[in-house]
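Note that this complex is displayed minus one protein chain, with the remaining chains in position.
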Amino acid sequence: MSPNLLPYWKLFVAGFRQQSTYRLAAFGGLVANATFGFLKVAVLFATVRAAGGQLHGYDLGVMSSYIWISQGLLGSINLSGRTDLADRIKDGAVAVDFLRPIDVQAANVATEVGKAVFALVPRGIPSVALGAIVVGMSLPSTPAPYLLGALSLLVGITVSAATAYIVATVGFWLIESRGVQVLYMVVSGFLAGLFVPIALFPGWLSAIAAATPFPSMMMYPIDVISGRVVGLAALGLFAAQLGWLAVTGLIGHALTRAGRRKLEIQGG
Amino acid sequence: MNPIIETRGLTREFTVRAGLRRTRLRAVDALTFTVEAGEAVGYIGANGAGKSTTIKMLTGILVPTAGDVLTCGLRPVQDRRRLARHVGVVFGQRSQLWWDLPVGESFGILAAIHRLDRAAARARTDELVDRLEMGAYLSTPVRQLSLGQRMRAEIAAALLHSPRLVILDEPTIGLDVLSKQRLREFLIEERTAHGTTLLLTTHDMGDVARLCDRVLVIDHGKLAYDGTLDGLSRRVGVERVLVVDLTAPTPDLLDIPGTTHLGSEAGGLQQRLAFDAEHTTAAQVLTAVNQRVEVRDLSVEEPDIEDVVRRVYAGSRR
Partner (left out) sequence: MAEPVVHQGSVGPVTRLAPYRAVLAARVRAQRSYRSNFLIDLGSSLLVGFVELAEVWILFHNVHVLGGFTFVQILLVFGIADFSFALADLFFGHCDNLPTYLRAGTLDVFYLRPQPVLMQLITSEISLRRLSRAGLGVGSIVIALALNDIDWSAARVALLVLALVSATATFAALFVWAAGLQFFLVSGAELTNAFVYGGRYAATQPAAVWSRPIKVVFGFLFPMAFTAYLPALELLGLPGPQWLPAGLAWCTPLAALWSWGMALGTWRVGMRHYQGGGG
């Protein structure tokens, strides 16, 4: 092989080999998605059938869409509350970040969003494909829900990254911010509609959920993409997401400023 | 008396996947040697030469691909649990202690694991704590110990059940000179007192020189040398280097008897003289240098293990 091409060949082979370990992890993720997906199908389909085939806007097809899309989003929505930033705040490395001429909040959120969007490919697509082929799901036949859905998904991912960012910044004041992180981990999935669609919640519980940014992360994008909510109502959900994006962004910004000031006073 | 270690044609192969090709790599190749009770053997070789693999086969962690091995008269894989009572191993990089517990508690647990009689275990622990000077930090969690303190604790842990064979894998790595010295002295005492057999892998020639009366050199899985350290020095012409810092820049000292001038720094302020340890000593060379110029400071460099091994290998190819 010509010496000019050799390095690129080696890089390609290296990248390919990297993918094989990556592939095992991706396969494991797919098996996990499939297992939980099928178990949910069993229980949630039975619920819809027991309710006469229609439950708060869910028929079997829409319920299937909800199940498989939510499984597919697991790699993109932060449901653990853990971030790289939290570790950096804990060991003080964040002081270096503040010295750089970029906004710490924007940089962190952008990185997380980038990773999340990328994760949609190995996680989201196989999951939805599996559901569509094996179980069948009903998806909209017009382009509008997909366009709005894509935007909604992007905003949802960003809200998730922004909220996890807030959890990390708490570490500026609490030495052991583990309690906050664990609390986030416990309630985030539930209130984001991961286990049961929020539409099935009793009134008081939906009110609680609506008062948190969690539904904006996952439930609303799924509602839009699956076509369960259309038209003005869908735009309303999108507006709520944007509202939460603003709120979490502002809170994160304020906490970052305060945290930075605290570090400066302390001497870094 | 049975030999403590007996290997015959011991071989271990690994399959290595390189891209789409698979190759069989021989980490250990037809190793044959015997270690009698009470010996102190240095097991040296370059990184990746097969030392760790040999130890894993001696202790029953890995199954040999071919050949036989008997440790303390037992088959390591089949009789692993019985063998564990007679062997103590100190890994330089891996810890046998419980990380977040006080050191003293680790000893207590190990005593229970080896089913030692309570009173005897207490006596043995006290003895080890005393001789290794660990009293000051017995209640400190292991993760807070310095490397030197931790290594002493590891050695105590390996010796708690008074094994007949102690295998040490790079025990002095990263230690300062004083700690190395004390550790070596302790091992020598232990051997004299109990007749424990020592198998030591190391990159430090100082360890080998002070602790071992026999050296096994392994290179690319094969046994390249089995004999005394003196014999090894004679075989490869092992050289030590005296580095002298002089009070004033001096022209190269080319005429010191028994030495080869390796180089000078800072216009002759620091000079390096290699000498064959077989024919002269550092003291003699220093005296000769002192007769010619005034020496401000000095140090002695030991030969590099890699260098020795390379020479042995090159020698055995001839």
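Order of writing sets the chain letters: A and B. Residues in each chain are counted from 1.
Everything below uses one rule, namely that contacts are C-beta pairs under 8 Å (C-beta built on N, C-alpha and C of every residue); 3 or more make two chains touch, one makes a residue touch a chain.
All of these numbers come straight from a predicted model, not from anything done at the bench.
Chemist: Could you list, sorted by label, every displayed chain in contact with the chain left out?
Modeler: So, taking every chain into account, the missing one touches A, B.
Chemist: If the hidden chain were put back, which of A:24, A:102 or A:150 would touch it?
Modeler: A:24
Chemist: Would you indicate which residue among A:41, A:85 or A:128 is in contact with the undisplayed chain?
Modeler: Of all options in A:41, A:85 or A:128, contact with the hidden chain holds for A:41.
Chemist: Of A:120, A:170 or A:205, which sits in contact with the chain we cannot see?
Modeler: Counting the whole complex, the residue in contact with the absent chain is A:205.
Chemist: So which bits of subunit A touch the chain we can't see?
Modeler: Contacting residues on subunit A, toward the hidden partner: 21, 24-25, 27-29, 31-32, 34-36, 38-39, 41-47, 50-51, 55-56, 176, 178-179, 182-183, 185-187, 190, 195-196, 200-202, 205.
Chemist: Quickly run down the residues of subunit B that touch the omitted chain.
Modeler: For subunit B, the residues touching the absent chain are 12, 14, 56, 59-63, 65, 77, 80-82, 84-85, 87-89, 91, 93-96, 98, 100-101, 105, 108-109, 112-117, 120-121, 123-124, 161-162, 193-194.
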